[in-house]
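Here is the structure we will look at, set down as structure tokens.
The complex is shown incomplete by one protein chain, all other protein chains being positioned as in the whole.
Order as written gives the chain letters A, B and C; numbering starts at 1 within each chain.
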Amino acid sequence: MFSVKLVSYTRDGERVVAIASKMSRSRKGWSHHEETMSDEEAETWIKDAVLHGYWSPLEHSSYTFSIEGVSRVASHQLVRHRIASYTQMSHRFAKPVDEYYQPIVPPSMEKRAAELAEKGYKEAYDVYFSLLSQGVPEEDARYLLPNGVNTNVVVTMNARELYNFFSLRLCSRAQWEIRKIAWAMLDEVKKVHPRLFKYAGPSCLIHENFIREKPMTLETLGTFVSERCIEGVTRDGIVKCISNSKHF
Amino acid sequence: MFSVKLVSYTRDGERVVAIASKMSRSRKGWSHHEETMSDEEAETWIKDAVLHGYWSPLEHSSYTFSIEGVSRVASHQLVRHRIASYTQMSHRFAKPVDEYYQPIVPPSMEKRAAELAEKGYKEAYDVYFSLLSQGVPEEDARYLLPNGVNTNVVVTMNARELYNFFSLRLCSRAQWEIRKIAWAMLDEVKKVHPRLFKYAGPSCLIHENFIREKPMTLETLGTFVSERCIEGVTRDGIVKCISNSKHF
Amino acid sequence: MFSVKLVSYTRDGERVVAIASKMSRSRKGWSHHEETMSDEEAETWIKDAVLHGYWSPLEHSSYTFSIEGVSRVASHQLVRHRIASYTQMSHRFAKPVDEYYQPIVPPSMEKRAAELAEKGYKEAYDVYFSLLSQGVPEEDARYLLPNGVNTNVVVTMNARELYNFFSLRLCSRAQWEIRKIAWAMLDEVKKVHPRLFKYAGPSCLIHENFIREKPMTLETLGTFVSERCIEGVTRDGIVKCISNSKHF
Partner (left out) sequence: MFSVKLVSYTRDGERVVAIASKMSRSRKGWSHHEETMSDEEAETWIKDAVLHGYWSPLEHSSYTFSIEGVSRVASHQLVRHRIASYTQMSHRFAKPVDEYYQPIVPPSMEKRAAELAEKGYKEAYDVYFSLLSQGVPEEDARYLLPNGVNTNVVVTMNARELYNFFSLRLCSRAQWEIRKIAWAMLDEVKKVHPRLFKYAGPSCLIHENFIREKPMTLETLGTFVSERCIEGVTRDGIVKCISNSKHF
């Protein structure tokens, strides 16, 4: 069953990011800032960092997700993000038997070819099991398992890398499954650190906020000044495109 | 068809590593060392760096491999090495049709279950094609393709990361396919930079050379002083284990 | 004033590391393990990971330190560790005036040349101030400030990188100041996560535990089986050498 859960994070991450930002401009030590910084001031330091691309203080706050019930297609794309930490269910050692074989059916198949997909997944599983029963070791038998087989991954990213991950994977050009994961991750972090992730979004929004005076958020999208986004969508289409990117 | 080819590398990599090593101990500039360093001296600086774990100068020499005809199982393991650069054939956009569908059959299957594997791969391919013909897009149809389907990856690693990669993936505990890739990569780099990769090997050998007086190479394995390797193989079994690791 | 303080960390880091380790071997999801894993089981998973060099699960737990009152010599060495996050007091923008100019006097100077050091630091400060008063901007005037001038750095490392950092910087071969920082960081993390950092130590100890049957800790050092450590200290001298490394 698809599930994205924030299982651990830097509790005081927003303050940590804000204090670190301020310390680069100050001679005073951590304790001084911890005692004197108000929540409003913290928000200002965070906002300044994000909108000017001073990303490094955002690295001091980390987020661990348990991402479950996703395909090996998605996990393969996910682990390509190198500034992150992964622990992945090993198909070498953990048999996908019985109740745990729940391969992912893409929405485009559900509509058009649900039966065929089911048949394919079933056949593959039968072959896999026959191979095991003929003495082929698990780590080799899985060569016959489909890419769509479900897996679990534990992922840790810091806030800076999350901004980068979101900029790429919230975009409507990303594949539906990793896009779905990305939007679910954004929901999770916004719940606990709304100030830190206020300006997160696909790359169109990030770049737009770099080059315009008044910042926008996903909740307050207005007219873009950019002629086009990095993927080639023109000004008039961008807001619609962002809206589309939430459909999986 | 399985193939590992070194397609580009730092031509003068051995000298670059040696000169960089020496510059950390000297006030003189690059030109001076480039003009005065003999090949024997270069070899000494390299040897010292490797045997004492001063890895950083080895980062200045890079190696690009085209790894072709390997499974998605292997490529998924490969890209977990984060200090490296990858360009992977995208199954989102490149159809594995016709002549290009040549899934990998593990040796353990060839002996015991060759027909079954062939049947499984064939069925999966048929389902894949039917999905395409019913209008399912390629990026989704591939969920039904097996993990064993062949792919190509371009990989760049520097000499330090290669030492680390080899220490993990030449080991007999690694899966046969990535082990086969690792041994083939070692062959390639030893051909062009024999001095730089003289002491490369699985982690048992690397660690052994750290804690003993006289270094060994894969070609001159003798008695280990370590009680056991990091994987638990005891002293008497290590040489045999290394020898086994070359069988795929 | 020298100070190393753990200002933020992954509160449940030990459990996070243990659960992540277990998930790589299991089909079950995070909630299941979170509910069923005892503290004893957690300790076993951590111990196994560290003693076998399966470092990746340790990346899920992060630690943020405020390191204050250290020299630019030490901060320059510190930021060479690339798998970490830094926010450093900028000498471009923050003047080291008045009460904040407290340059570091190495112990070797205190004994032999305290007055000379004081004189040197005083002269440098006078030149710095004269430059400022003649209109040289701060970012340039600081070229005349000594390397020993005090600075503050905020550092975040995960537990895996800390093990690596400790292996290099607790060693008696490291310079006294970064060694002092490293031992202070170890104290801090051992207070909050004693199980996770039980086996941390200089590289001699880490390597020794890889290749021997029964593990040792800094508190239970016995006879080494290694002929020598990576730095060339022979078996009989290692325990003494570790003890020396705590003197600054």
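Here is the rule we go by: contacts are C-beta pairs under 8 Å (C-beta built on N, C-alpha and C of every residue); 3 or more make two chains touch, one makes a residue touch a chain.
Note that this is a predicted model, so its numbers are computed, not measured.
Taking every chain of the complex into account, the absent chain touches A, B, C.
For subunit B, the residues in touch with the chain missing from this view are 3, 5, 7-13, 16, 19-21, 23-27, 29-31, 34, 56-57, 59-60, 62, 64, 66, 68, 85-90, 93-96, 100, 152, 154, 156, 158. By the touch rule set out above, subunit A reaches the unshown chain at residues 52-53, 203, 207-208, 210-213, 225-232. Interface residues of subunit C facing the missing partner chain: 71-73, 75-76, 79-80, 82-83, 86, 91-92, 103-106, 108-109, 112-113, 116-117, 119-121, 123-124, 127-128, 130-131, 134-137, 139-149, 175-176.
We adopt the following convention: only the chains that are shown with their structure count from here on.
Distance between subunit A and subunit B, defined via averaged C-alpha coordinates, is recorded as 29 Å. A straight line joining the Cα centres of subunit A and subunit C is 31 Å long.
Shown for subunit C are the residues that touch two or more other chains, of which there are none.
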